[in-house]
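What follows is a single structure, and I will ask about it in a moment.
Yeah, one chain of the complex is gone here, protein chain that is, but the others are all in their spots.
All chains are identified by letter, namely A, B and C, in their written order; residue positions are counted from 1 within each chain.
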Amino acid sequence: MPINDWFKQRERRRYTVTSGVSGSLPDGVWRTCPGCRKTLYQGDVARSHSVCPHCDHHFELIASDRIALLVDEGSFAEIDAGLTSADPLRFSAAKPYAQSVRAARESTGLSDAAVTGRATIDGVPVAIGALDFRFVGASMGSVVGEKVTRLFELALEERRAAVIVVASGGARMQEGMLSLMQMAKTAAAAERLARAGLPYVSILVNPTYGGVTASFAVLADVIFAEPGALVGFAGPRLVEQTIRRSLPKGFQSAESLVEHGMIDGVVQRGELRGRVATVLGYLMADAAGTPAVAGDV
Amino acid sequence: MPINDWFKQRERRRYTVTSGVSGSLPDGVWRTCPGCRKTLYQGDVARSHSVCPHCDHHFELIASDRIALLVDEGSFAEIDAGLTSADPLRFSAAKPYAQSVRAARESTGLSDAAVTGRATIDGVPVAIGALDFRFVGASMGSVVGEKVTRLFELALEERRAAVIVVASGGARMQEGMLSLMQMAKTAAAAERLARAGLPYVSILVNPTYGGVTASFAVLADVIFAEPGALVGFAGPRLVEQTIRRSLPKGFQSAESLVEHGMIDGVVQRGELRGRVATVLGYLMADAAGTPAVAGDV
Amino acid sequence: MARFVMEFERPLVELEEKLAELKALDVASLPDLAAEIEDLEREVERLRDTLYAALSPWERVQVSRHPERPKTDDYLSALFTDVVELKGDRAYGDDEAIMAALATLDGRRVVVIGHRKGRTTKENVRRNFGSPHPEGFRKARRAMLLAAKFGLPVVTLLDTAGAYPGLEDEERGQAWAIAECLATLSDLPVPVVVVGIGEGGSGGALAIGFGDRLIMLENAYYSVISPEMCAMILYKDTARAAESASALALTADDLVRLGIADEIVPEPPGGAHRDPAPVIAAVGSRISAALDVLSGTDSARLQHERYERLRAIGVFDESAG
Partner (left out) sequence: MARFVMEFERPLVELEEKLAELKALDVASLPDLAAEIEDLEREVERLRDTLYAALSPWERVQVSRHPERPKTDDYLSALFTDVVELKGDRAYGDDEAIMAALATLDGRRVVVIGHRKGRTTKENVRRNFGSPHPEGFRKARRAMLLAAKFGLPVVTLLDTAGAYPGLEDEERGQAWAIAECLATLSDLPVPVVVVGIGEGGSGGALAIGFGDRLIMLENAYYSVISPEMCAMILYKDTARAAESASALALTADDLVRLGIADEIVPEPPGGAHRDPAPVIAAVGSRISAALDVLSGTDSARLQHERYERLRAIGVFDESAG
């Protein structure tokens, strides 16, 4: 499971995830950009969608900011906010899971790592979700799996487009097989939406790994990623241990994913909203009718 | 177009196509095996499906022998035997096309490179075809394209499995764009059969190249090839010229096609009939019903 | 070939070896020997009972990885006839770590898909020790679609440590290949019966690892993460895998309790490798029994029930948002 690799990496290589998330910092604070080491004024960072004006480093964003970045102002209405983890395995090895969840809930104010709801993007009705890396590494347990599944079901029922901003360390191991099965569950819901001819656009942000990448994240009709986002199945440290040599520059970066044919493009944060709106304009034009064919894209 | 490459190769490298085809030789003749250079008695060769008993070299077979090898004895009834080439472009550059066709018809007794018809294999009704390399390199012009298309249509209409033994130098350039379009035409007919949930098995034999490989030949549900058969899109000489270095051993061989994920297996000529019959047993079990789904395999 | 000894069996094996030594001595020349042998035999018996009576999760993981444990190939040759292998993804390669075939079980035609560990080192190298590359999953998906097209039920056999975490595997889209398998499998219009015969390592197992029925062998495991990697994350120490194995709820029993697995095929004391034939036979009849039930169901209902089955997996609290 790559979450840990991820943290390891961060320590070792000064990776570009910052522990302080922009959305949670007051405007009057100065911070150092991990991309160019320049000192930035948080007010400026916030005004530029949390992108460094000097080196284009994309800072981590919290889920609500992710959604706000994409939807028409005031259009978002959250659903399923009352879902919380039940610690079904009473997982207490090393650090009790219940405690991790409680701490995450307190520090983030979220009920779990996924925030989902209804909104419009340029007037197009969407079922939108975003994952928040601050919450147990945005790993997918029963709650995230259920919320993502319900989001796809909502899209199907109300003939909305599905849009998800994905970040995740992978499956939430503290819920064991219940977590692994969420991969199949979310994939099944995504497949149902696809068979109904409704569009799904995913946006992969830094970092997206493990069982989340290998399920709903990449089953979208169109996949975009933010610049520099790292996306993969196995975490970089595990890959390095496996092949016993150092990884090539840019390995698992959004830019290399384009080269390897895995995603449709790298999109600057400031341009995401326009790009997604344009895509939905194409794929939701016939939302009212039934599709000519259940394509296998 | 690879036919020429093919002949070039043959001269240069003692490739394993022999100009004398077993089916047309009298039993009392001695011949040299191009695989092991041993002298063989044609009677023995014929009795072993024209496979060298010493080195397993598979000699070329004529179309009627190809079909006889697969179908239940006496079950084959030819269709569309009256189709002949019309030389639509009046192609007379270098060697008049009409003359090549006339010569091929005389020397082979065939009307063109494809022989098609109805038969049964282990009692399963099939629409079966075979290409004969002696006829203008078994290239696909209007006649081959039409006969293959009608074969798929026959299978669709009478709910038969399609089985084709493919050998070809590619599209028949002397019919210009009419030949190229046969690729689309045969692919369209194969796709219709697939959508109807009926099976198609192809057997690739030495050599299969160009526009035939890149159309109906590889659109089968299950693809087998004979040992040592060379199969590709571009001919080996052209590839060599393109990359400006020599080709790896086994390049484009049936065995390497398995490794590269392109075909389901290499099957000894003597075992082809049993293998195809077994496959049809699986895929024609429900021939009477309609398929649950029009799969995209 | 010397018998492979699992860590937890060592005390028993040492006792058994001592017993064998004593038995090799000349009873006539040593008057007390017979009694001593009898004592030791009782002790071996007692230890064997306690050792194998209730294996811990980590012990079961070791049993599931036993090199002599029956593998996909063994099930294939013992249970299935008229096997025709389907090879390749038609795009990049043929991955020997996953096999797909047309095969007949008790007169019923099916498509079998299974992870394939090797029996010899040479085989294991060729098969990457049963850890699939992306093209393995893409071949599996091709086989699933073929099954759908021709109305053949799908039987899958799980036995992998996981999808291979190699550099090229990442570059060729390991996650994409797995996700597409999941999507396809979730909506397949034919019955899907899954059997956990050995290791069930995370996403690489799940890609062919869910359907209308999940049958687990008693000592097979199925886990979101390997116990070693989990221990590495929790304790920075792979030696604490036993604790992780217990925490992860990865045994057949756990899976039944969680509502993920349907039934368990018992194994002889010590594991299926001690006496494979009856275990393999039992698996065959369980698959047949499951297919007997499922074959009566039309495809729309199968798809609906499979979805509902997945839909029900997950434990959470819900209050008014």
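Assorted remarks:
In the analysis below, a contact is a pair of C-beta atoms (placed from the backbone, for glycine too) under 8 Å apart; a residue touches a chain by one contact, two chains touch by 3 or more.
Note that the structure is a prediction, hence the values are computed from the model and not measured.
Contact with the chain that does not appear here is found for just one residue of C:Leu19, C:Val44, C:Ala91 or C:Val315, C:Ala91. Note that of B:Gly145, B:Gly197, B:Gly265 or B:Gly281, the residue touching the chain absent from this view is B:Gly145.
Residue positions on chain C in contact with the hidden chain: 90-92, 134, 138, 172-173, 176-177, in rising order. Chain B residues in contact with the hidden partner, per the touch definition given at the top, are 1, 3-4, 78-86, 88-89, 91-95, 142-143, 145-146, 149, 171-173, 175-185, 187-188, 190-192, 194-195, 210-211, 213-219, 231-234, 238-239, 242-243, 247-248, 251-252, 256, 260-262.
Counting over the whole complex, chain A has residues 194, 197, 199, 218, 221-222, 258-265, 275, 278-279, 281-283, 285-286, 289, 291-297 touching the chain that is not drawn.
Heads up, the rule we're going with is that only the chains that are shown with their structure count from here on.
Measuring from the average of all protein CA coordinates, the nearest chain centre is that of C. Of all chain pairs in this entry, the one linked by the most C-beta contacts is A-C. Chain centres here are Cα averages; for chain B and chain C they lie 42 Å apart. One simple way to say how far apart two chains are is to compare their mean CA positions; for chain A and chain B this gives 50 Å. Here the spacing of chain A and chain C, counted between their Cα centres, is 32 Å. In chain B, the residues touching two or more other chains are 296. Multi-chain contact residues of chain C (touching two or more other chains) are absent.
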